[in-house]
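Every protein chain but one is kept in place in this view of the complex.
Labels for the chains are A, B, C, D and E, by order of writing; each one numbers its residues from 1.
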Amino acid sequence: MKKVEAIVRLSRFEDIRKELAEIGVPFFTMNEVRGIGLQKGETMVYRGSTYDADYIARLQINIYTTDDKVDDIIGAIAKAGRTGEIGDGKIAVLSMDSITRVRTGELGAAAL
Amino acid sequence: MKKVEAIVRLSRFEDIRKELAEIGVPFFTMNEVRGIGLQKGETMVYRGSTYDADYIARLQINIYTTDDKVDDIIGAIAKAGRTGEIGDGKIAVLSMDSITRVRTGELGAAAL
Amino acid sequence: MKKVEAIVRLSRFEDIRKELAEIGVPFFTMNEVRGIGLQKGETMVYRGSTYDADYIARLQINIYTTDDKVDDIIGAIAKAGRTGEIGDGKIAVLSMDSITRVRTGELGAAAL
Amino acid sequence: MTESLFTTNNLWILISAVLVFIMHLGFATLEAGFVQRKNTVNILFKNCLIIAIGLLTYYCVGFNLMYPGDASAGGFIGFAGFGLALPEGAAGAIEYADGSYTYYTDFIFQAMFAATCATIVSGAVAERIKLGPFLIFATILVALFYPITGMWKWGAGWLDELGFYDFAGSTIVHSVGGWAALAAIILLGPRIGKYAADGTIKPIPGHNLPLAAIGVFLLWFGWFGFNGGSVLSADASAVSLVFVTTCLAAAAGAMGAFLVSYLMFKSHDLSMVLNGILGGLVGITAGADLMTPGESIIIGFIAGTIIPFSVVFFDKRKLDDPVGATSVHLVCGIWGTLAVGLFGSMAGFQQFLYQLAGVAAIGAFTFSFSFATMYALKATVGIRVTEEEEVKGLDVSEHEMKAYQEVEQGAPFAFAPQ
Amino acid sequence: MTESLFTTNNLWILISAVLVFIMHLGFATLEAGFVQRKNTVNILFKNCLIIAIGLLTYYCVGFNLMYPGDASAGGFIGFAGFGLALPEGAAGAIEYADGSYTYYTDFIFQAMFAATCATIVSGAVAERIKLGPFLIFATILVALFYPITGMWKWGAGWLDELGFYDFAGSTIVHSVGGWAALAAIILLGPRIGKYAADGTIKPIPGHNLPLAAIGVFLLWFGWFGFNGGSVLSADASAVSLVFVTTCLAAAAGAMGAFLVSYLMFKSHDLSMVLNGILGGLVGITAGADLMTPGESIIIGFIAGTIIPFSVVFFDKRKLDDPVGATSVHLVCGIWGTLAVGLFGSMAGFQQFLYQLAGVAAIGAFTFSFSFATMYALKATVGIRVTEEEEVKGLDVSEHEMKAYQEVEQGAPFAFAPQ
Partner (left out) sequence: MTESLFTTNNLWILISAVLVFIMHLGFATLEAGFVQRKNTVNILFKNCLIIAIGLLTYYCVGFNLMYPGDASAGGFIGFAGFGLALPEGAAGAIEYADGSYTYYTDFIFQAMFAATCATIVSGAVAERIKLGPFLIFATILVALFYPITGMWKWGAGWLDELGFYDFAGSTIVHSVGGWAALAAIILLGPRIGKYAADGTIKPIPGHNLPLAAIGVFLLWFGWFGFNGGSVLSADASAVSLVFVTTCLAAAAGAMGAFLVSYLMFKSHDLSMVLNGILGGLVGITAGADLMTPGESIIIGFIAGTIIPFSVVFFDKRKLDDPVGATSVHLVCGIWGTLAVGLFGSMAGFQQFLYQLAGVAAIGAFTFSFSFATMYALKATVGIRVTEEEEVKGLDVSEHEMKAYQEVEQGAPFAFAPQ
């Protein structure tokens, strides 16, 4: 079982969500993150001094899934999340030992 | 060593915390996440139009732990986090290679 | 490939960032978390009643990296993140199966 | 009385009405700042409706209940009919109040006071009361209870005959609101989570203290009209004295609350200082025209020192009042009313007894009728939201809205997308 | 006329100007509260510049275009020259307006009204208009369009001759702003994301409802000067009646919007109640001096009930107006103007026709000239920010600032570091 973590642009969220739903992955968890990468933050001005916003607002999408779906998920996110501009983000896959559904105690694929 | 990640209801937090303390896991890290799952967000109304809140506010609890405690932790969270209603959340276990305590540089179980 | 997760003090962020840049790790993602550990939250007073802030604000730094850099990263964060006071935080290393760059679809080290 | 002086007098009462009006914004922001963010829409909604309901019901029945004129039955109750009835003669008849103001000026100034009363309650019952029953209760309070006891003094009723004095309403407005609030919170019970299983207090801090501070400054601002307008003319000497006593009492209230809360809790608690200012203002209200500047400082300072004790007292008795309305309006209202017997140009034992009588009579009436009304509502439609609704917050459960929307167009979250 | 009465009259008009001034803060906070947080700096910036531009252009040309005196050409247009020209005699000549106010008082009171007009537009076009073109449009509106139609009535022009009545500006101020707003939003198009591909409305809730509520209360507060000052003297009888009708209409507007939006949407929508209060105020403005209290309640209540229908109507027509300015100022402004023919001391079929004529003439003029101006701006410099800028938010893309900074010194985020 795997956990897929994707760091993506906020503006691509709606499309990624749709794409994931289409490949049968409608459920996930997400949180706000701040990215420091090739793409730089906006240049801001305050009282005559300019400064760069250090980071860029990003969305992290976390999906617990079975091994067979991993490639589809990566494909879906890569497709819907792409703008082609620097800053599109990353998709990481981590090994997951187990998953449990709190409501029922079900384990593994049944918990998803 | 493992990292246990649990996505739970905010309203169950106090109980989960107590339950974890009882089984000897008083320390952890948490963050706010937004869940998209079987349970749908609230229906909201604004100026005559209704819309659904896309996501549901959830809490993610992250616990770094030794292998032997994993089952206890899952049990504790599953017990205290359960309401029986759809939307209670998930508990995932990820493999962790190492853990270091920043203050001392201690490694492994000693770092916890 | 590894994911390094570090829970650190917010006030150490600037130094950690510099230290990471020096060892050739300029890019990462971070998010706000709340820690419950040995260090306790501030004692607050409101209308005559005291209470403890349950948690402590912390920063989680997430770095996707190749295996060879892991030790350097741990070293850098441990060095720059240390104050020596209780509450300096933890650095965890998780196994990562793959990493993809959304913009290009590149895989593995090329994606970083 | 020249037309010119009449115009000036009338203008001041009108401007005072404007100032008292903005106190409603003061209450709205104060209360909004002191509740949790999840109940903000609810408290704003209530404050908007209260001023609307207050003005309309005072138009329909309140004014003629409070100032029944000849229709008064023994000084206890009277009613001069529904709606407004312009007295014989032109609208602006200079004779109406001896050249001080017109009939309509009288109405609008009094109407602004009336709505204040219900607003006091809304803060105390915040975060857990059902919207519908609250609005019913507020309507009854403004339409009936407030004008009835108001008439006892200001409508030339029996308390006025007796010798009771309440210049601008420490008792008639503030304590009345406070008694009603007390009755309501006894029946409502504390908010979920305010008390741990073992009974210790778990503070539920307000979500936006700048809003609360805005509220307090606006209330002070409005109080210039509340007290200054209660002179009921623009008389230079009287109004300027009232301005000085009002301000010095507010300032002394701030210092009193500051010092006592520092001594008691070793903290510089902004919420206490804010309440202290209000306590000083409520305290001076009964005798703002009777005190020297020095006396007003004493009265305000004592009111300020009362606040921390009172807040802790109510909290310990599990009378949960998120904004401190009972401490500010009820306790300091009583203090201010009694202070008329202790300080200033009317002070004296006899007067003190009259003041006690007024406090007791109005308190007994308002508390018992409020309690009965709330009790009836509780027994029938229920007055408290469900536990689930309360935990979710009234904004989502009663209004399907959020006060601070996070979702932005083009992005699911609250910060600018890249 | 005694010097003393003159001083009092003049003082009231000055104080009214102060009250109307604070309406600009009301608009600023109302609009800021109803937009998304990423466009907050932009809306505040526009509101700061509008009042500045409004006052300066009204000084330069507006005042003498609106009150051309003998320079008027057949009551349609006239211009008495640039800048202010103190009439012969002392600045404070009691003769200027028959002892009601001085020349400078006249100017400052009128100037405050003028700026209001442009502010109405700023809310409707929020979150997508370019700053430069908006400021050009606002300047033209205040400098030319508003004074021209204003003159038709208040400058003793042809509509005044005809018999059209508009006490304080339901049409002359509010509808004019509303028509200009309508023209602008037609040409601008809706905000990105307001409509799904299939045309369904996707609400974009305001980011800070306490700010919006502050705005509405401040507007009501200022309206005491807007309507009360339009009596153009401190006449006790007239001003006090206007205060009563204005307040009761606002209160009834709140109730109307509350009830209808509950019946229509089964929700207690704060944003509707806030708009309802404003609708009631706009509605009573044309006839605030003509109505009995009872009639003012009817007018206000109807205005309030119009709001939810109107908001939904515009939304369905894809006329995207984030703050409801067209519903409040245009629709209720028309309603209030027509109401003068239906209720109150001037009611009558003849009068109704005059009112219709005024609404139509001023509407046609303002809408077409506003449309033409906006069209020209659109065709040349463009009036809308790019899609990318809109999604990012105007604060970052036009101002390189954020309204609520998250980064704190010593810590990258918005909470206290340990």
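We take it that a residue touches a chain if its C-beta (ideal position, glycine included) is under 8 Å from a C-beta of that chain, and two chains touch if they have at least 3 such contacts.
The structure presented is a predicted model; accordingly, all values stated were derived computationally and were not measured.
Check D:G75, D:G177, D:G324 or D:G393 against the missing chain and you find that the one touching it is D:G393.
Checked against the full complex, the one of E:I22, E:A357 or E:A376 touching the unshown chain is E:I22. Residues of chain C in contact with the chain left out of this view: 11, 34, 42-46, 50, 53-55.
Against the chain not displayed here, chain A makes contact via residues 44-51.
Chain E residues in contact with the hidden partner, per the touch definition given at the top, are 2-8, 10-11, 14-15, 17-18, 21-22, 24-25, 28-29, 32, 40-41, 44-45, 47-49, 51-56, 59, 83-84, 90-94, 101-105, 107-108, 111, 131, 208, 211, 214, 398-405, 407-411, 414-418.
Basically, only the chains that are shown with their structure count from here on.
By residue number, the contact pairs of A-E overlap by more than half with those of exactly one pair in B-E, B-D or C-D, and this pair is B-D. For the pair chain C and chain D, the distance between mean C-alpha positions equals 51 Å. Centroid to centroid, with C-alpha atoms defining each point, chain D and chain E lie 32 Å apart. Counting partner chains per residue, chain A has residues 11, 30-32, 34, 42, 55, 58, 87, 94-95 touching two or more of them.
For chain D, the set of residues touching two or more other chains reads 400-402, 407, 410-412, 415-418.
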